[in-house]
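Handing you this structure, nothing more for now.
Below is a slice of the complex: some chains, not all, each in place.
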Amino acid sequence: MSHFNLSAEIDRYAYTNALSKNSPVTKLFFALSLLLISVLSPSPVVPITVFLTTTVMILLCAKIPWRFYLRLLWYPTVIVALTCVIIALFFGYLEPLTEVNLLGLRWTIFRDGVATGFTTFFRVAGALSSQFFLVLTTPMTSILLILRKARVPKIIVEMSLLIYRYIFVFIEVMETMHIAQELRLGYSGLLKKLRSLSMLIGNLFIRTLDQGERTFTAMSARGYDGNIRVLEDVPKPNNAALAGIMFFAVALAIVAYLTVNIRIV
Amino acid sequence: MLFRLENLSHQYSDGTIALDNISLSFSKGERIALLGPNGSGKTTLLLHLIGILKPTSGKVYFEDKPLEYTPKALLELRRRVGFVFQDPNDQLFAPTVKQDVAFGPLNLGQPADQVRKAVDEALKLVGMSEYAEKPPHFLSFGQKKRVALAGVLAMKPDAIILDEPTSNLDPRGTSEILHLLLRLNKELGLTLILATHDVDMVPLFANKLYILNKGKLVSEGAPAELFSDTELIRSINLRSPRITHLFEVLKKEDKLPINPRLPLTISEARKEILRLLESETGEKKKRTRT
Amino acid sequence: MHIMEGFLPHPWWEIWFAVSIIVVILGIYKLKKLTEKFPEAKPLLAVMGAFVFVLSALKLPSVTGSCSHPTGSGLAAVVLGPAIASVLSAIVLLFQALLLAHGGLTTLGANIFSMGIVGPVVGYVLWVVSKKARLPTSVGVFIAVALADLSTYVTTSLQLALAFPSTSFMDSFITFGSIFAITQIPLAIGEGILAIFLFDFLVKYKGKLLSAMNVIGLRVGLQSQEASK
């Protein structure tokens, strides 16, 4: 269930972090431009810079506890690192780098494979940290409001909002159901564990649909008409900040261009 | 007439007949209580009033016009009539208490500072101001109920429908909210329609009482009138208010000369006891003289 | 199976974006039509979406720049048709990227293509075919959902192989594909079985609404159920 706690916590930080009162447009612009530059950049220099920048912003400006940030990073890092090792081992063919003895087999490692592995790893690091910056500092409702202003069809924004709410309904229903089952001795022993779990998954949908409909009813009863409205006036983006970000992005783009040929291996 | 139900029946998709040919009408400015055992159809009836459920047969009239189920007509209806749900967990969904209470007023299209004022006021009325920034799912059950009520009060409707408003509230909360509702009723003419199991509260609150049982309307009238019919009350899983019950016993078992119109509230009971003491001594006096 | 943020190099993520957006726009159009006519269907649609989210959060790590988990989009396609399933998947993938760091923004296009388009289309086609072949409903649902799940993974392997070609595209495809297969085949079977129960429930309790909504997939299902009675 830990993934769900993760989403609930990400959501909580989005509403409570030290940057939550800043303009969501600025934050979105910042995150997306760094993200794009990381992904487009051919060498690892720019993604590394982006990773460091956003990490500093997340920890020092938004004041997200570093423990939590590490927890977020840990899981993707492991997967990507493993995958990049695979890419490095299997996916080169141009220029042999070295040979290793693996499980009694002689294995040729190629320079281009290792290079791709490294580049990919750092690209992911830069991109992912930009994405984390966005979600840790910007409440989902603000993101949806921006989408609405950007003329994304209303039905999409509305469905997104509902799905977003129901995700948390799901999580809550799942947790309370799990506790209720434990209190009546579910999950004791393998067979009971299976029975409890299948009952949980099978009924999760039913319960959530039921709860979801009742919540929708309650929303309708308070005049909900498909439009999202929030109380906090969305802070206006600050032009100086936008220009600063633009400048930084251009500088990074130039760096990216200049470092095209820099290789780690 | 604010609401009128004409031969209303409702059958749920699994075949349960939850309402069976109900006709009644609620006037403006009244304080109406719906009483009935579990599963008698109270919630189902209330959900028809704001167009969340559609009758299987029969009609709902709002201000003498048949209810239309178009989004626009429903929106207008819900702007005028607030609804507080029986289970506050159904009703609260915003990330903070404040935003939840603001949801209704914002949907009414009010400007931000007016909304803010309405929210602060409503939270104060239900005694939850200090929890404004807390996420609703971190509140105790009774606190959630208060917030749910605030969410509706903030919309300043003409009528409020409340499904079990006082269950899970502490006694002070119950009495504060009752007094608040009575005040709104008196000062602003707010119509109140409420479903409840709390028979002790009904005489303090309602001027009109409807009794439901198994989907049927079994009785309507003033609370004093209906509670005198102890047979009826007993027969459908209800009971008289405790105070009334005390006097029933005194009358039946101890053969005391209690007024035929049994007292329902503490203040009525007090008068009755004083009267008893007076007359009793009078009686005895007479007897000793002769 | 979602490809992680930043994992796809330029120009592959742009290409998948372009391909997916067309289908999603078609889906949005259909969704808009449907919800205008049946506003009461919104909770059901949204719960479907949330369910897809939760299912794909039940993830098992797999060593391929992504991980293995049920997809949920196959059932959505069987019940709601592939166009609407694609929109729901797109929204869910966005939330997975944002709330779970699962998948990503730039890789959104590629992930929509595999989970929101190929999976649902495969599932839907198999569902219709199995109905035409008069297979029992449960078998039809199982086949449709399990294969929708698998086809999603095959597509992901394909996308990765295109972006990271080894000596040949096939080599790379086989490498990625076989790594996925270990965890994914049992998962697909599990998802298929779960779908049978959920479908049954939906027909039982939401049959009226769904058949009124006139979603083709379900209509086929309902008809055949009636026929079997």
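For reference, chains read A, B and C in written order, and residue numbers begin at 1 within each chain.
Operating definition for what follows: a residue touches a chain if its C-beta (ideal position, glycine included) is under 8 Å from a C-beta of that chain, and two chains touch if they have at least 3 such contacts.
Remember, predicted model here, so these are calculated numbers, not experimental data.
Visitor: Write the stoichiometry of the complete assembly in this structure file, using the chain labels as they appear.
Guide: Complete complex, expressed with the shown chain labels, is A x1, B x2, C x1.
Throughout what follows, only the chains that are shown with their structure count from here on.
Visitor: Which chain has its C-alpha centroid at the greatest distance from the C-alpha centroid of subunit A?
Guide: Chain centre farthest from subunit A's centre: B.
Visitor: Counting C-beta pairs in contact, does B-C beat A-C or the other way around?
Guide: A-C
Visitor: Express in whole angstrom the distance between the two chain centres, defined as the mean CA positions of subunit A and subunit C.
Guide: 20
Visitor: Of all the residues in subunit C, which ones touch at least 2 other chains?
Guide: Residues 205 of subunit C each touch two or more of the other chains.
Visitor: At least two other chains touched by the same residue of subunit B: list those residues.
Guide: 71
Visitor: For subunit C, which residues count as touching subunit A in their complex?
Guide: 4-7, 9-10, 13, 28, 31-32, 35, 42-47, 49-51, 53-54, 57, 59, 61, 63-67, 87-88, 91-92, 94-95, 97-101, 104-106, 164-167, 172, 175, 179, 194, 197-198, 201, 205-206
Visitor: Where on subunit B is subunit A touching in the complex?
Guide: Residues 47, 50, 52, 71, 74-75, 78-79, 82-83, 85, 87, 89-91, 93, 95-96, 98-99, 102-104, 106-108, 112, 115-116, 119, 135, 137, 151-152, 155 of subunit B touch subunit A in their complex.
Visitor: For subunit A, which residues are in contact with subunit C within the complex?
Guide: The contact residues of subunit A facing subunit C are 3-4, 6-7, 10-11, 32, 35-36, 38-40, 47, 72, 75-76, 78-80, 82-83, 86-87, 90-91, 93, 116, 119-120, 123-128, 131-132, 134-135, 140, 143, 153, 155-156, 158-160, 162-167, 169-171, 174, 201-202, 204-206, 208-209, 212-213, 215-216.
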